[in-house]
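Quick one: this structure, given as structure tokens, is what I'll be asking you about.
With one protein chain removed, the remaining protein chains of the complex are shown where they sit.
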Amino acid sequence: MQQYSGFGLLKHSLSHHENWQRVWRNPTPKKKYDVIIVGGGGHGLATAYYLAKEHNITNVAVIEKGYLGGGNTARNTTIVRSNYLWDEAGRLYEHAMKLWEGLSQDLNYNVMFSQRGCLNLGHTLQDMRDIERRVNANRLNGIDGEVLDAKQVNEIVPILDCSDNARYPVMGASWQPRAGVARHDAVAWGFARGADMRGVDLIQQTEVLDFIIEDGTVTGVKTDRYGDIMADKVGCVVAGHSGVMAAKAGFELPLESHPLQALVSEPIKPILDTVVMSNHVHGYASQSDKGDLVIGAGIDSYLGYGQRGSYPTIEHTVQAIVEMFPIFSRVRMNRQWGGIVDTCPDACPIISKTPVKNLYFNCGWGTGGFKATPGSGNVFAASLAKGEMHEIAEPFSMFRFHNGALIDEHGAAGVAH
Amino acid sequence: MSQKNRLQSGGRIDRSKPLTFTYNGKQYEGFAGDTLASALLANGVDLIGRSFKYSRPRGIVAAGAEEPNAIMQLGATEATQVPNVRATQQELFSGLVSSATNGWPSVENDVMGLVGKIGGKMMPPGFYYKTFMYPQSMWETYETFIRKAAGLGRSPKEYDPDIYDKVNQHADVVVVGAGPAGLLAAQTAARGGARVIIADEQNEFGGSLLSSKESVDGKAAHAWVASVVKELEANENVIVLPRSTVNGYHDHNFLTIHERLTDHIADRAPNGQVRQRYHRVRAKWVVLATGAHERPLVYGNNDVPGCMVANAVSTYINRYGVVPGNELVLMTTNDNAYRTAIDWHDAGRKVQAIVDTRKNPTGALVEAARERGITVIAGSAVIDVQGSKRVTGVSVAPISEDGSKVTGSVKKLSADTVASSGGWSPVIHLSCHTGSKPVWNEEVLGFLPGKTVQKQLTAGAINGTFNTAGALEEGKKAGLEALEKLGLSAVEVAVPATTEQKESKPMALFHVPHTKPTSQAPKQFVDYQNDVTAAGIELACREGFESIEHVKRYTAMGFGTDQGKLGNINGMAVAAKVLNQSIPETGTTIFRPNYTPITFGAIAGRDCKDLFDPERYSAMHKWHLEHGAKFEDVGQWKRPWYFPKAGESMQQALDRECLATRESIGILDASTLGKIDIQGKDAREFLGRVYSNAWAKLPVGKCRYGLMLKEDGMVFDDGVTSCLAENHFLMTTTSGGAATVLNWLEFYHQTEWPELEVYFTSVTDHWATMTISGPNSRKLLEELTDADVSKDSFKFMDWKPMTVAGVPARVFRISFTGELSFEINVQANYGMHVWEKLFEHGEKYDLTPYGTETMHILRAEKGFIIAGQDTDGSVHPYDLGMGWAVSMNKPFSFIGKRGMQREDCVRAERKQMVGIKTIDPNIVLPEGAQGVFDPTAPIPMPMVGHISSSYWSACLGRSIALGFVKGGLDKMGEKVYYPLVDGRIVEAEICSPIFLDPKGERQNV
Amino acid sequence: MFYIYCPYCGEHREEEEFHNHGQAHIERPKDPDSCTDEEWGNYMFFRKNPKGLHHEIWVHAAGCRKFFNVTRHTVTYEIKEVYKMGEQPKVVAE
Partner (left out) sequence: MSEVKQEAATVSYMEQLADASIQGQSPLFHADLATVAKSGPKTGGVTFKEEALMGHITLRLNAENADQLKAAEKALGVALPTQPLTSVEKGDVSVRWISPDEWLVIVPGLKTFEVESALHNELSGHYQVVNVSGGWTIYKLSGANVLDVLKKSTIVDVHPSVFPVGKVVSTAFAKSSAIIRRSGESEFELVVRRSFADYLWLWIQDASREFGLVVEA
């Protein structure tokens, strides 16, 4: 096994980098696995990694129809935070945050997790009530957080327009110092490498066409390249395509897949050192280590698998960015793109058993998927390994949409009186 | 300084208009018609930047949108700084101030360059991922250094003084690109009567013809262009947009065009003009005539200044009258690029040799070169170049016929310029934007637009038709096809004659072999801006990054501001070679908008600053302004928040407003409440279905409060609805919820219950609503009306039509404060009149205006909820202790009934709304504080519910709060604790949410 | 940005005038009170979410305020047909 280090780089540079080993193999699948993970994105790869590492289950295949980490992992704005309101969600995302904090070392792969802090701005009295409520809940749940006033916000981000002239002046913010960003592709690659090292087969460019289900129990999957591959358990982690896969297994999910767009500016010299998010004005921005302003746009209202959304969504976002950061008016937008997010009615994920025995789904992350990657994989792996849902995953059953135990993370709607 | 590379004549520059500009603090001169790049080259400036990762000296490579290196900082003042301007696309103007974006202390003497030289070896692709991990605590320090190297140009630090604009366009045909194909397409479509928009990113129309020596229609190419442009401009159905980049092609034939109106005049738009305009265009048909970009070849040290794309060299000579060097070596895989050597030679400078990678080049252009005495070295390639800040010589070696290896000895030639051509890549970016997958064409040696669902036509080089005659022909064809699809009749357009030589077959070569293996050869750059080399791509593939998307992401190829216009195909070719597969097997390149970067300001347009979002005003807004109101944003409304008097703090103002209302009389502008006029014989039935309570028996003249639920049983809005007549109701909603509620009613009516005879019309804006509240409110009203408003004839929850201050009004005796209250509604045009009359007469009662904050306090004292503040989409009426507002035995299963009976909604220990009294009456809990039963429990400490409303009650002389507590309704009198952010733990008692006048006697007087 | 034909206004209008209301043809159960939690949950939340043809409701919010149905391909975003409330689609997935 090839360990990565600065010394290794030096050594390899002497041999013109000709002797680096493959990061992962390109195996032909076996006939049968203990566990098949459908979907080789961040969450699927993390699941495989933790199955191998923490549960010693290495007879595992990850089947990916495209390339590893090519879905939403490749398309998000890389924000990592855990300041969610409800106990259940806070626990899940904080579990992820703790894993993020040692992830580069654990994986021996630098995922460039940068804890530069995240501001969630408040522009109305109700925003501030919600912020206070969330931060209080976070602190009692052991999640770091502070409530800042406008002046404190401006000290952290001097380029933010915190004046009274703004249409919706900044009244304050919640501040999670441990939040930040990570190098999204590296997360997928790091988990993939870690899983592969431990014997997991990563099967790329192979589409799962259907599940093999006998007497209500899943026994394997049908693939386009390798035919039937059998498994004791199947975990489906396909984000935007979860609804499509569920239909193959014969059930519906409380999901809709929508386009979620993002954009980046041209690279500019470092000027924004933290993550700034505003739900009210609808702008989310951070600056990458390369210098791009990374900006998240809103979810389009319609169902869409096209990895592109409507232009007005981008316009509104850019208006918000110029409103928040008037100095960026002359900076230029380089590129925009879209992902497919599977959104749940309560803006929380589904990590769940399904009506089909031994078939598990991990989906519905909406806009919150990337930040949860290690935590999601970790609890999903534990659930698959034991056949019982991990206690952190338990509340996220799909059946909560029957009994009513929703975990509504939309937050309070705008004040109405 | 003289323009040493400027020709005495020729080109499209105006030598009578010299312009001075500065680059890196030094003054230079150019001419009108120059780009910043051509002017720099004219002045012999070789070095225009340092590369991102290795800090290698870089020069200008191309002449258009594909330029990766010449990325400048522009701007004479702080506020007008523009980062990352592509010098090849920036027109020169007098006083232009530019500088290189990288290099410290200067681009000439860059310290990082040394680091790049030494450290470069240790920085293969992905090196970040392999290091800086240990110890964990050091990452932040490492990152600080990594971050220092980030970025190209810098953002201005002051606000933009310019304005931007947006315009919506509709066209029958949008033609993208005004080269030969585009011009003929536009001409044809326009003659056929179509509404046409033709846009081109350059300052002049003509595309390739602008630097062409061909004749078209028997005249100089540019003269033919001018005649077509004139015809188009004269046609009122045609919009001609130069300096306008079609940067995005979106669904259903929607395009965005970025027009630069003043960027070529000054760095600040003169006289308040619009700097840039954004066109949002809906096209019936789109003709993509976007041309092609020449591909440079990938060879050793191909980034040394002086290495250029062949066609760019010709463009500088023919269009700008600039020869960017003295001794040229041209390397080509095709005939086309021979023109560059010929142009160079004809400009009077020396062509050392044409190095043709093909064994036996033949053809008219080859002959033309040979006739000029230019040496053609066939079957060979430039495998690397010498020099650091400028090319000093090249190494030429014979290569195998398939281009895979060097087959003979290396010969050195002296040269200061290397032009290379590996063929042309069609500009298919826009076609890709809509999700269409490009298709590799072996003959074109490039990707062509793939299948599309858009109404899209293509013409010219985008189809791999690289000659002018072909482009013109296809342009006409596209124009005719568009006319046919539009149902317009065809027109006769003659395709002008051209003078062109036939070309022989090009060779498929992308990556030039070297005597050493790629990993050991001098760096062969594929993507200049991100320092991606052929060796880097090979390494990525070797490590298992085999998908082209992996290669791109691992090496950052194509992620620069040029988005891989020059490099992507070469990179794919390198990957394909390593992986031993074809280019199409390796993958396609998917381009996303924007084609070239767009100013944020232009995308925002006028929807910023004052116009970012509408401010909605009531009819009395001016009064509020004049009386010093502080405003609260409620949705888009500006509502008075409170009315401080001089020297008053907010709390003092609130105390005064509250006491005045409870003791005498206060007045609230309630106009923002949503109001819906509902008529129809089934109105009553409809109300019964959308509200949780009963409406069947509400008599005419009465009002009733209602809760509106979603199907899941959770409260989403509330308000009072009044029965105006048997089939006529007036519904009020929350201010923020008005639109949502109307939409909700229409949705259920139109999609579920169309059989119900009921109509809804919003009257929110029609009525001005003012609420007078307090013990003296009846007296005040009596002064202004003849109607009998006495206790017995105008009861609580009655409404009456009457005249108030001479204005016909509907007055509702409803109360949100718990006091005797009257809600006066008048046609909004009279709002100000009645408001002012009330103050005239109310002075003796000390009539006090109050805003939303006092309204909140007064209602909280009464335990009334605010939907959206005390509800969050997760509480049903029983959670709120408002079971009285639910009628479970209505015949129709109203919206929300089934939902609130689900398992989780009926369990014990749900969080329920109660009153909260702090033990210390002086402590006002923060709204959002979280309650716990055991404040000594370890973290995570179990929480039992939050405070949703909390105020200082001047009337009660203590703090009050509404909040949620698990099982709270059964825990009256029990303790709950609030550990606050500041470390305090506030002890409180659970109580009834009604703090004042529990029997409701004050409103019933 | 979509260009949507409003069957009531009789012309194409820009997406900015419309709002999407999700999957069409979900009928509110006739007798909610006799639904199980599962049936009620399915009605409220569970959706087909197809990759391909989707029948969905749009409302011409800034125009005539009428709701109508659209059959749209969720990958290409092509609108195959537009039909009024109460009508059935002609274009259906095979």
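Labels for the chains are A, B and C, by order of writing; each one numbers its residues from 1.
Assume a residue touches a chain if its C-beta (ideal position, glycine included) is under 8 Å from a C-beta of that chain, and two chains touch if they have at least 3 such contacts.
All of these numbers come straight from a predicted model, not from anything done at the bench.
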Which displayed chains the unshown chain touches: B, C
Among B:Leu611, B:Met888, B:Ile985 or B:Val1005, the residue in touch with the chain that has been omitted: B:Leu611
Option touching the unshown chain, where B:Lys166, B:Lys577 or B:Arg592 are the choices: B:Lys166
Candidate in contact with the missing chain, chosen from B:Thr22, B:Gln136 or B:Gln273: B:Gln273
Omitted-chain contact residue, chosen from B:Phe52, B:Tyr320 or B:Trp637: B:Trp637
Touching residues on chain C - with respect to the absent chain: 8-11, 13-14, 16-17, 62-66
Chain B residues touching the omitted chain (full complex): 165-170, 195, 272-274, 280, 282, 606-607, 610-611, 613-619, 621-622, 637, 672, 677, 679-681, 700, 724-728, 757, 759, 761-768, 801, 806-808, 826-833
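One rule holds for everything that comes next: only the chains that are shown with their structure count from here on.
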Between A-C and A-B, the pair joined by more C-beta contacts: A-B
Centre distance in Å when chain A and chain C are each reduced to the mean of their C-alpha atoms: 29
Between chain B and chain A, distance of the C-alpha-averaged centres to the nearest whole Å: 22
Residues of chain B touching at least two other chains: 250-251, 254, 435, 712, 899, 902-903
Touching two or more other chains - residue numbers and ranges from chain C: 1-2, 19, 37, 40-41, 44, 75-77
Complex contact set, residues of chain A against chain B: 4-6, 8-10, 12-13, 16-18, 20-26, 66-68, 70, 74, 87, 91, 102, 104-105, 108-115, 123-126, 128-137, 139-142, 146-147, 159, 167-168, 183, 185-186, 189-190, 204-205, 265-271, 287-291, 306-308, 310-311, 314-315, 318-319, 321-323, 326-337, 400, 402-406, 408, 410-417
Contact set on chain A toward chain C in their complex: 241, 243-244, 247, 252-257, 301-306, 310-312, 342, 345, 401-404
Touching residues (chain side chain B, partner chain C) in the complex: 250-254, 282, 435, 453, 711-712, 743, 746-747, 750-752, 754, 893, 897-899, 902-903
